[in-house]
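With one protein chain withheld, the remaining protein chains of the complex are depicted in position.
The first chain written gets the first letter, and so on, giving A and B; residue counts start at 1 in each chain.
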């Protein structure tokens, strides 16, 4: 592979891959089993702190929730790159599960998670289309507004 | 395979397979990796609208919650059929995860999810027995009472 086409695409979108998060406890950011890569939950951390905290539909607006989902997605991509060396080795995104820290009466979790889904398709094209679950919850670690999980299929070595 | 035995069984149970839901965003209803089929989250949608909305143990009764879990399961079966052509190609149901939109103090999520588990065993027999997680949450998309996920093993081609 001569060029990092996926990272070029990320740059074209005006985005930047962050450094991958390092878990602060006895777990790992990703784990590869055959050609499947499982990722730990990713939050909207940028430069070591959450972009925003609180419940979407409460202290956090829908727009901020979508931006948080995008940032969590960038963090997931950084974890994939750290695990396998290049995002070009992604065969496809299999599954995304998103938990949205939701104020009572907030039911637009799918719109929040579109922040993730649309970014994945913008970056990977058809390979980025995934199975998705969008869920609401009442609390997340550090009061982050969104936490996402991902399972990725990798190209054979 | 000469007859659609699984669909015959569904008809014998007095049930009908709905048309599969089409995601309204950049994701897909199912994704096959080898002989595993991952499904997107399924809600109790019938004819394009939720059977019932609200929290189980609140506006939604336990009985309505169970019925919602059954409808979400039928929708999951419709997705499987759309993906692979016939429910007879299901080798076994591996995993079901159910999120129940729960009123404060409602702890009968397993009874709600029995709506799914019992239907799967009624349809597939022993092949329908699965690993299960029943969880409560405070909110779900569109205020649906139940959302389920599924991983299915398919027969080799």
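The rule we apply is simple: a residue touches a chain if its C-beta (ideal position, glycine included) is under 8 Å from a C-beta of that chain, and two chains touch if they have at least 3 such contacts.
Note that the structure is predicted; figures quoted are calculated from it, not measured.
Colleague: Just to verify: which one of A:26, A:47, A:126 or A:157 makes contact with the chain not shown?
Modeller: Answering carefully, the residue with contact to the hidden chain is A:26.
Colleague: Since one chain has been left out of the picture, which residues of subunit A touch it in the full complex?
Modeller: Within subunit A, the residues touching the omitted chain are 23-31, 33, 38-41, 99, 101, 137-143, 147, 149.
Colleague: What is the set of subunit B residues that contact the non-displayed chain in the whole complex?
Modeller: 36, 92, 94-97, 102, 104-110, 113-114, 117-118, 120-121, 128-138, 151, 153
The rule is simple: only the chains that are shown with their structure count from here on.
Colleague: Cα centroid separation between subunit A and subunit B, in whole Å?
Modeller: 25
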